[in-house]
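Just one protein chain is left out here, and the rest sit where they should.
So, chain A:
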Amino acid sequence: MSLKINKLLQKKKKNILELWMKNQLADEGLREDLISNEELRSQSEELIDALVSNLGEDNFENVDSDLWSPVIEILGGIAITRARQGFTPRETGNFVFSLKEALLEILQQETKDDAAALFAQSLRISRVMDSLSVVTFETFIKGREEVILRQTDEITEISTPVIRVWDGILALPIIGTLDSARTQVVMESLLQEIVETGSSIAILDISGVPAVDSLVAQHLIKTVSATRLMGAECIISGIRPEIAQTVVHLGIDLSTIITKASLASALAYAFKAMRLEVKKIPAGQR
């Protein structure tokens, strides 16, 4: 093989960069609102530098080798930033695809007459660039997934607030489906709050739970038992008529638990248990 790819890359670095930039700028999908030309240029330059300085002839096709890791690191960094900035996968993919085109074009100029060499080398370049674009997509998707995971955590956190409605009375409104992971969070924050406030009554409000199946019921029973172990009483409120019928049909026994239809009646029960009274003051009296 007369032509060395790494030699070619080193020699033509400037040309490749120019051509690549030209390709990228000519692309209609270029997001000038998300990335400035200077930034794009510095990203491209960084990647080409890494490509040229790290690659030898023998490790060119072996993308798993250590010499490739700086290149992959840079590419991954770019893909993750783009995922966070809100680029589409196509726009991110074009970053690598346009480099491939630039490389192939330079290669064609260099091997004008030698069709066999041109074919052999373009095959190698294609293979390498394809695995680089796979890397880009993998990192891009990972970047997006991180965003989703963070949001999931935030939702779990905001959806389980423990409210101190009165001295000694806690309320915990549950919104959404109760799965094992959320029950854990609910139980932990409830028990913690009972210790911190010295409360004796906790109200679990399930008005926001769409359906109570046997697992949700089991989780509720567990939470109530744990609260009782801490010396506090637990009331479940917000049981809608259709939920009540479903629970009866399912055959779940909630008779050991104090249940109320609304948060207001649960609060009234709690007041009674604590020997508190809410009175309306007659007019004219202060």
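To be clear about the criterion, contacts are C-beta pairs under 8 Å (C-beta built on N, C-alpha and C of every residue); 3 or more make two chains touch, one makes a residue touch a chain; residues count from 1.
The definition used in the following text is that contacts and distances are computed from a predicted model.
A.B. asks: Hey, which one's the missing chain according to UniProt: "YdbS-like PH domain-containing protein", "Branched-chain amino acid ABC transporter permease", "D-methionine transport system ATP-binding protein" or "Anti-sigma regulatory factor"?
C.D. replies: "Anti-sigma regulatory factor"
A.B. asks: Where the complex has a chain not shown, which of A:Asn15, A:Ser126, A:Gln151 or A:Gln245 is the residue touching it?
C.D. replies: Missing-chain contact among the listed residues: A:Gln245.
A.B. asks: State which residues belonging to chain A touch the missing partner chain.
C.D. replies: 177, 179, 210-215, 217-218, 241-243, 245-246, 249-252
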